[in-house]
Structures are given as C-alpha cells and as structure tokens.
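A single structure is presented below for examination.
The complex appears here without one of its protein chains, the remainder shown in place.
Each chain carries a letter (A, B and C) given by its place in the written order, and its residues are counted from 1.
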Amino acid sequence: MDKVYQKIEDAIADVNDGATVAVAGFFACGVPRLLLKALINKGTKNLTLACGCGPMLGAADELKQLVKNKQLKKVIDSYGLYRSATKGREDSFEQAVRDGEIELEVYPMGTLAEKYRAAAAGVPAVYLPTGVGSIIEHSTITNISGKSIPKETRVFNGRTYILEYALKPDFAFIHAHTGDREGNLKYSKTARNFNPVMAAAAKVTIAEVENLVELGIIDSDSVHTPGIYIKRIVPVPRIDFRVSID
Amino acid sequence: MDKVYQKIEDAIADVNDGATVAVAGFFACGVPRLLLKALINKGTKNLTLACGCGPMLGAADELKQLVKNKQLKKVIDSYGLYRSATKGREDSFEQAVRDGEIELEVYPMGTLAEKYRAAAAGVPAVYLPTGVGSIIEHSTITNISGKSIPKETRVFNGRTYILEYALKPDFAFIHAHTGDREGNLKYSKTARNFNPVMAAAAKVTIAEVENLVELGIIDSDSVHTPGIYIKRIVPVPRIDFRVSID
Amino acid sequence: MANSVKLEGIPREMIALRVSKEIQDGDYVNLGIGIPTLVSNWIEGRDIILQSEIGMLKTGPLAYDADVNQDLINASCQPVVELPGTVYFDILESFTMIRGGRMSMVVMGALQVNDKGDYAGWANPSRGLDVGNIGGSMDLCVGANKLFLAMEHVAVDGKLKIVKHLTFPPTTAGRVNKIFTDLAVIEVTPKGLLLKEVAPGLTAADVQSVTEPKLIISPELKEIEF
Partner (left out) sequence: MANSVKLEGIPREMIALRVSKEIQDGDYVNLGIGIPTLVSNWIEGRDIILQSEIGMLKTGPLAYDADVNQDLINASCQPVVELPGTVYFDILESFTMIRGGRMSMVVMGALQVNDKGDYAGWANPSRGLDVGNIGGSMDLCVGANKLFLAMEHVAVDGKLKIVKHLTFPPTTAGRVNKIFTDLAVIEVTPKGLLLKEVAPGLTAADVQSVTEPKLIISPELKEIEF
C-alpha cells in the first residue's frame, strides 16, 4: 500500500474544524513543523492540539500564527508555557490563556504519555501513582473555571493511585527522519520522544519524513514505528532551527 | 558499570527456592535455555515460572527435567500445553498439571504482556477488553480448584472491561542476540517477543547474550532494551534447535 | 444433535480461497491456526500484509531447508521468511496493534459458533482439563475490525458446530461477522444467521439440516464463488 502524498495540503485535506490533533515533539525536537504550517495555511478552526512536552514552544512561530488566526480552541500539554514569567507575559498564546480565549489543560508528562498509550492499546483507563498529593489527585488542571473534571483514586497495596483515561486524537502529526512508502518510520536521537506513541494513538496518523527511502532499506529489526499505524506520509525538506527555548 | 558475569552459575546464585522467574521466549524462539539449564543444575525448588507464550514447549527438554526434579510449583502462561491432546497426555508436565502437582494459571497472551508491562511501568492495574464474554471475565483460570481469583469488571462508554493486575517477577531470564557490558541489548527478528517487556518488569533481570560487544557498537538509535533494566549479563554460545512444536 | 447424512462440501483449501476473496488490497490481516493459515497460500503477491502476533508485519511464506532461521518463526512456530518491508517488534507493540483495532481482518478456526456471533475455540472439554491454550485468540477477537471464522461445518464425530447454545467455553461474545465452511457462507446479522452462499450441488435445506439455529435465507442466495 503506497501511502505517499507528494503535496502536504492533500495529506491534511480532511483535518476539519473541531478536530483534535496530536502534535509530537519535545520542545524544539522532533516537531512536525511543516504539517503545522500546512494547518495554518488551511485555516482550520476550533482545533484542540494534544501535545506532550511543549512542541509549540519549539514551534513558537507556528503557535503565534495559530493564535493570531484564532484557530485554537484548546491545548493539552505538560509544559505549554514559557518557563520565564516575563517572557510569558509577552507571549500571545499565554495572553489568550489568561483571557480564557484558549483552554490550556495540563498533565504530568508521563501521565500524558500513558493517556496516548492507552488509546493506542485499546485500554480505556489505567491507574497511575503520579500526582498523588498534588491538586491533580482531585481534578484535572485547566485555566477555564468549570472545565475541571474530578479525578477518581483507589488504594492498591496501601498506596493511592489516580485513574487516568485514554486520550484518542482524531489525527496525529508526526516528524520522522526516515520513512518508506508503507509508512515504516525511524526517528533520529531525541527527536523520537512522543512521535511513536502519538502515531499509534490517533485515528489518522500523518507523518512528514526528511528521507523517503525504498521499501526494505530500513533494517527490519530497527523500525521505530511500524507502518500499520501510518495512514499518510509526506516527504519534506529538513529545516534548521535554533535549539533553545526560554 | 560492568555487568558481565563469566560464569552462568554466579549470575543466578541468588535465585532461591520459592522465586518467581519470568521466562521470555515464544515457543522455540528467543528462550533463555542456558539460564534454564543453570537453574536445573542449581536445583532451586518451589519455582513459579512466569511465561508469555509457551517458551517451555520450546524448551521441552528443560521443562521435562524441571518436572522430574520437582522444581516447579506453578507455571503462568497463555499457551502452556501441547496443542495435540494425544501428545499432551504423554507429557510429564501435563500429567503433573492433571494431578494437581503443578499449578497452571492461564491468561490471554496480550493480557499477560500487559501484566508485565504494568509491573515495569509502576502501574498497579489496568482495564482490558480481552476475554469479556469468556470465563476469564469472572475469574482467573487455573487447574487447582480454590486457587481461582474473582475478576472485577467495569463499563466504560457502554463496553465492559476487566481489571487486570501487575505481575512483577522476582527475576527475569532473557535471551538476546547482542549485548554490551552495560546491559544494552538487541534481539534478532521474532526472538524479540516477550524479552523486552519481561526485562523491564522484573526486580532482577539476567540476560544471556550470544554476542558480547564493546560499548558503543550497538547503534544508539537501535537498542531494544536499555541497560538500565539489566542487572547481569552472561555471554553464551548459540545453540541450534529444531523450530517446531506439536 | 448429530446428523447421519454426510454432505459433500468444498475442500479446506477452497474454504481458504473463498475467505481470501474478502480481503482488500492494503488490508492488515491476522490468520489463526488451521484452515485460516491456508488463506496465506491464496494471497501471495497481493498487497496484503500479514501480521503475526509473535511480533512481525509482512510475514512471508514458510521457510524450508537453508532458509530456516531459528530466530524467525510465525505465531504457529513455523519457520518463515521475510519480505521487503518486513518489520519486527516486541509483544507489547504486537498486542497494542491487535487490541488497538489495527487489524482489518482476523480469521480464526472454531469448535462452535452460535447465531449471536459468540464462538468457542480455546478449550475442548473432551480433553478433560480445566485449563487450556488461549494464546492470542481472545485479544485478536476483541481487536478485529472484521472477525471471520473458517471451519468445517460439522465436526469429525458428526456433532453440529453451528449451534443455538455454546456448550464449549467461549472465546469471545458477539464479535463474529461471517462464517466460512465447507458447505456455506453465512453472515451473522442482528436478526440471526443469514445464509448467503452454498457449496455446489447443495440446497439451503441441506445446510439447514446440519445447522442448529434457524437460517435466514438470503434473497440473493447463490453458489459459493471463487
């Protein structure tokens, strides 16, 4: 099955208003920036971006544009704001969060990873130890009052755990170093991060790849994401960027 | 940290009577047969073997010996018996199961994988769809009457799921194709199977490796089991065997 | 209920051929032990990817002689070969894709099936054991987008296998979509079993005579087409 799309706009043609889109990447690393740019060009509104650890801080230009275009309804992340409060106050995304124009829902990073993993693996819910003794033991964290959802806890062997639910995105945007036409992917170094778990979690996964290679070139023992999870694959140029956030 | 043991008996010296030992492998493939042989030589009694999919059918000689030596208390598996009823009746392990001398506890293969994964990931329990509508919805399956444990179910979005608990072995026996002195491992083809998840699940994981290589030889992007999970590593010769079961 | 007349149906290989016609190009398929395994003989060269729950996508044909590698078997413990684009992964990834709904189709053998789409396959009580071999069967059933059974219509001992009530321990409940036998192709519908195709030379009444639940006869009933 040849899953290659030559035009990135064709690959995201069905990402419609109101969709939940998982955006892989960890800060500046492994972020599908060209798919994000295509989403900006398409102008899709009312989007929920389901992130892992600050990919939109890494893709700050794209985030600014999405905010400016009023394309975002909600962002789910573990680290979605600038670390520096000063930088944050100047940031248009943080301003929209302060104003309640965009919802920001926050989870511990490992819990977010488990929520995507649960969706991938047909698991509706899982008990996790993370966050017991913090406010997330009692409810979800969000900037919009009234949107917070109570949490359920349970004691196993004398220790308290929180019940966390699967998070299944409509789409996942993935960035890979190498891919073949059947969608088998390999990532480079720490650019792997959230890419595999989001690729497996979403209903429709779209991968941008820096190197499209012939079938059989990727060593069968070293594929990171088997093609079964990938619906569409788009060759993209490598773009260089500054690797730091504030 | 150099984790290499030259003598296999030293690597399993603390596997004491009553231990639960995870045995990786899928039928004949990827089974740590030399570690099993060492366990036979050591004569440890009252063992629970926590398997995935019939590694002891693949290592039938070792199983026969363990049964003969009365070293086994219990086996946990998804496929622990010969497929052929005729072959099974001649098998000393199946006879011990029929006589109630050895307990055999059976789970669906994917559920077993999740139970090990939960132990690895600090998860006490997870909801799974597998087995709803079968007897495993109501209790665990075992040949020993009175040992069956009731199951708890819960409905999410109109569908029933079974609560399954983590299974944390005291030890895991792992077979890898390649390893380095810090315990980074790579498996060959379908010999990977249960090895990575058991390696991550156990309190103490011991790996036999066909090829012990210098640090840095295994490509950093292609390590299957990071060394952090491995306590001891033993170089072993490759042993050839017939790849079929009945 | 046993039947005294032995009906002449199609051979096992032809059941497998009929099943293979249901598979679309681009499908990801897992084939169980028995008649389902034979389906692989009919799809070679087609753009269909076989998953093996041991941890392999694009499982190739059986390996012989010098091609046998003890590190490369399918889920039935048979040596196989790889293909361009074969991928290996661990058991967690394997059951993530299985339970996660990535299999377009799963084909299983069965000991019994009823008109609600429940089937029994993992344990035969005649063995006289309270335990049995489940393997990946229950996981494959819950995750399959389409669950097909490929089986003999009647057991070797003459006992009916398509029954009103399962007497063997069920593998899954209400998940079977179609049943392919040596005598017929039957769809499981909310109203009951819909007889769609019969083996050459047989009538709907013949098939009903070896089928416990009342069959709904399709208005387009036809001979099994290959």
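We adopt the following convention: a residue touches a chain if its C-beta (ideal position, glycine included) is under 8 Å from a C-beta of that chain, and two chains touch if they have at least 3 such contacts.
Keep in mind that this is a model prediction, so the values were computed, not measured.
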| item | value |
| --- | --- |
| Touched by the hidden chain, restricted to displayed chains | A, B |
| Which of A:5, A:173, A:194 or A:229 contacts the chain that the document leaves out | A:194 |
| Touching the absent chain when the full complex is considered, from B:25, B:88, B:108 or B:227 | B:227 |
| Which of B:71, B:111, B:142 or B:184 contacts the chain that the document leaves out | B:184 |
| In subunit B, positions touching the absent partner | 1, 117, 119-123, 180, 182, 184, 200, 215-216, 220-221, 223, 226-229 |
| Positions on subunit A where the hidden chain makes contact | 26-30, 52-54, 58, 78-81, 83, 85, 88, 94, 97-98, 104-111, 113-114, 117, 128-136, 141-143, 145, 177, 188-197, 224, 240-241, 243-245 |
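In this text, only the chains that are shown with their structure count from here on.
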| item | value |
| --- | --- |
| Chain located farthest away, centre of subunit A as origin (C-alpha) | C |
| Geometric centre distance via CA averages, subunit C-subunit B, whole Å | 28 |
| Geometric centre distance via CA averages, subunit C-subunit A, whole Å | 38 |
| Of all residues in subunit B, the ones touching two or more other chains | 114, 128-129, 188-189, 192, 224 |
| In subunit C, residues with contacts to at least two other chains | 82, 88-89, 95, 99, 142 |
